[in-house]
Structures are given as C-alpha cells and as structure tokens.
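Removed: one protein chain of the complex. Kept in place: all other protein chains.
Chain nomenclature is as follows: A and B, assigned in order of appearance, with residue numbering initiated at 1 for each chain independently.
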C-alpha cells in the first residue's frame, strides 16, 4: 500500500497520479471468517480495524448492503465532542475524542479533525445555573470545559443575535475547546483502508438476508452473495438495528427516527466554532469547504425514510434565522436525512444481543459519528474476548432491566 | 431574571381591527361557553352541531371537538362537575377561550397562512392547529366569516399572528 504523505503526493503529481493503490480491495467473500461484522459504516469498519490491530484477529469480513460509509457515517453533521455530564458517558466519548486526536496519523488518512471548539449557549439565569452544573461536571470528569459569559460567547460566535429583539437573549454558555468537526467520509474511508491493509475483507453490495443459527447460537449469515459463517458476529447497523434484531428474534428497546441535516452554499469563513442554541433547536458549524452545516432535532414520527420533510425543515431553519438573522439570505444547498436508533436513555447499546454469538453496537441516536473510534475499539474488545472493556460495561443492554440508565437528558434537569 | 416587560408588547384592549379590503377581526363576547364530555355527547346534544366546513347559523350551537366532547355555545347555565344522571362532565369555560370573528373576502387567505385548510374537505371536528395554537375554527353566519376560539392566554399571540399574516396577502 502506498503510504500517504506530502512526499508521495508530490511524486504522484509528477507522474500523473498513476501510482496510487486501491484504497481497499473488492474481495469475493470466503465461506467462513473468525468474525463477521454486519454494516460497513464507521463503527463496523473501526471494529474491524481494531480487531486486527489490538487483538490480532485479521480473518474478518465487514459486509455492507450498499456502499461503505453510506449510512449515518456519510449523513451526519460531523460534530465530535465529549461535553457529557455523567462519568460513564464522559469516559466513553472523551476516549473517542482522544482517539480522534491521533486518528489521521494512525490511519495515515487525513480525517481533518478540526478542534475548533463547541459552544452550547445559555439564555437565562436558570440556564446559566445548569451550565455551571455542566461545566463543573465535565471538569470533574476530566473533560475540558469553560464557562463563558455573554461577551466570551460573542467573541466565539459573533453571528448570533445580540440585539434587544432576540427572543432568547444570550447570557453565556458552555465551551469545550477540544470539540470540533471531522470529515465524515474520510473517517469511513480511512478505517476501511487501514482495515483492508491488515487483511480485512470489506464486501460491499452484500445484503444480509437471514441469520444462520444452530442450537440456539448464531453461526453466520445468509447474504445476497451466499452464506458466510463466523464464530462471532457483530452488528453495527445504525438505523436498522431493529431489523437485524428481528432476524435474531430479540426485542430491542429502540425506536428509529429520521434526523435531518442541511448544508448551505459555500461561504467565506463566517463561523469558527460549533454553536448549539438549545431553545432554537438548532446547531451549526462551517465546513472547511465553506458550507454551513446545520442540524436540529429528530422528526416527530418514527420512520426508516432517509429523506427530509418540510415541517421539520421549517422548525430547524426558522430557528437558525432567529438565532443568526444575518444568515437569512444565505441559501440552503441541500438537505437529507439519516435514520437514528434511539434508546430509552439516549445512550448507546454495546453488548450481547440475547442470541448467543451475535453482538450489538447500536443505539447511538444522533451521536454515533463522534463515537466511531471508541465504539469500534470497545466493540472489537467485546468480540475478541467475549467480555466488556471497562468503558463499555455501563452500556450493556442489561441496564434496561436493572434501571442503571445513563440518561444525559436527565442530567439537564429535564424530567422525562 | 431579566426584566423583559418592554420586549413583550402590552396586550391591547380587545377591539375590532379593520384591515383594508373590508377584512375585519372582531372580538366576540359570547353569553356562555360550556365544555361537555361524555359517551356519545355528540349524538345526544339537542343543539345544532358545528363541524367543518359548514356554516353555523343558530345562536346556540355545539362545536364538535372530538368523539366524546362538545363545546356548547350560548347554552343554558349548568353546574360544573360530573352529572351522573346524564353521565357527562360539565365545565363553564366562558373565560377559558377568547373568541374572534374574521370576516371578509380574504379571511380564508389569511387563515391559510396559519394552517393547511380546505373548505372542500369536511371534518367532524372543528379543532385545528392554527398559527401553532390549538383553536376551534368554523364558519359562522356567512361563508366569509370564520369564528375562532383560542385559549385566552394566547389571544394576544393569535391577534399578532393575523396582523403579521395580513400584509402578505
């Protein structure tokens, strides 16, 4: 595999870019592997990579219904952060941020993790008290956090409305300097290339039709490209986890919703950080290409439809214009949707599925992208050893029986 | 907290608002509004029932809200509470809802700024989400007159929504 570097880019420029290798192969599936991973999104590819790298398990296939990275990995708004309240969440997501911090060099693929910081605004005195509670919690959890006043927010996000007509005047906010954005496709491609280089087979256009079971144990999958057997099977199929669970005849506490995202036409740099204004239900960052990348809340009804709808667009974009009125005449270029799996506590599920031999990595809700390296790392640990890593243990689905929920919404004082 | 008194316009006294083109918004003072809930309350009411998009002509009438609920307009005085004899829950809501008549050729156009409305699609219920507010909406006395009941605490918002929507016509 040609190593990527300034030097090879220079050399290939001179010889017409002819010397580059395939980023990954397109292998024909073998009849059996040590581990089969269903779903070649970020989590699936990262799992394969860490299985090979951390556990020496290289006889791995990642099978994908469509094209790799085509689910939520290629549809999200690319925010990476660990501004969480509970120690369990903070440990998980900050581990992910730390892996991201070195990911480009580790994978030899520039994933453009841009630690431009993220500010979550507060709009009243009670919200400032909650913000203080949040900042204190983050710092106690070892996560970087700053408590900002209005002027500090203004320096970071001058586009916000600081006028007297602002519906929710800005009092201050919570800032995480190490948060930021990444290039979502590059994360999938980087992991795919690095996993492939270690011998992992990534098999695209290969749909799982059925789980193969013997004696109550999952021993493989029947796919559109034939049967593939494995001693352990991991499902990383965000958006369709309930579909795989159905095949395994297990009930998952998951509801799937469309989550819409938006990008504007490219502009010269106008916003240097990620901004979330909760009362407007909208967050925004600017991509390196110049497009404003905007997200909001979930659609109101469960759906598998990966497309946008007008009412929710109006809710999110109207919120954007309220919070940043200068953007009123900026044009929306494109909008789309991904399907997110939402659990009762909005925290992910990592653990055995209930069907022996089948393991789940799902339920990341709206926040799967930022967790890709950690999700892959921890899921690989589980698949390789059959046991949880300490960081993933709190996220075992058994918590829905014991009541040990990790409900970040709860931490914000929202009783629900 | 902040003092936001100046940020929010003080609610004006309810008066008739005359827009151009003869569009008027008139606050209506009804003698009484009574909420009645019970099994088959619709079938058992003695009064004409207003549904969408018919025109109400009676002075006493019942708004069909849902399967088991009507709002009786200008009906007789009834005691609040559970009426075991007729198996109905009764509440005086005369002060719960503010009522407006929106009249004129362009009344329907204004309302279409606030909801997806169609006169050619009938509905048994007059409950609507209009400008984001839960209201009761029906036609009263004339095909160009729309009557709206809105929670009193939201009357100011409703009035403002109409005023903003109007110049767009």
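Keep this in mind: contacts are C-beta pairs under 8 Å (C-beta built on N, C-alpha and C of every residue); 3 or more make two chains touch, one makes a residue touch a chain.
The rule is simple: contacts and distances are computed from a predicted model.
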In UniProt, out of "Sarcosine oxidase subunit alpha", "Imidazole glycerol phosphate synthase subunit HisF", "Thioredoxin" or "Xylose transport system permease protein XylH", the chain dropped from the view is recorded as "Sarcosine oxidase subunit alpha"
The chain left out of view makes contact with A, B
Contacting the left-out chain: of A:176, A:204 or A:256, that is A:204
Which of A:26, A:54 or A:385 touches the missing chain? It is A:26
Of the candidates A:320, A:340 or A:358, the residue in contact with the absent chain is A:320
Listed in rising order, the subunit A residues that touch the chain left out are 4-6, 8-10, 13-14, 16-18, 20-26, 66-70, 74, 87, 104-105, 108-110, 112-115, 124, 126, 128-137, 139-141, 147, 158-159, 161, 165, 167, 183, 185-186, 189-190, 204, 264-270, 279-280, 286, 288-290, 305, 307-310, 313-314, 316-318, 320-322, 325-336, 344, 401-405, 407, 409-416
Residue positions on subunit B contacting the omitted chain are 1-5, 7-11, 35, 37-39, 68-69, 80-82, 84, 89, 91-97, 109, 112-113, 115-118, 131-132, 151-157, 160-161, 164-165, 168
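Basically, only the chains that are shown with their structure count from here on.
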Subunit B partner, complex, touching residues on subunit A are 124-125, 164-165, 169
Listed in rising order, the residues of subunit B that touch subunit A in the complex are 1-2, 7
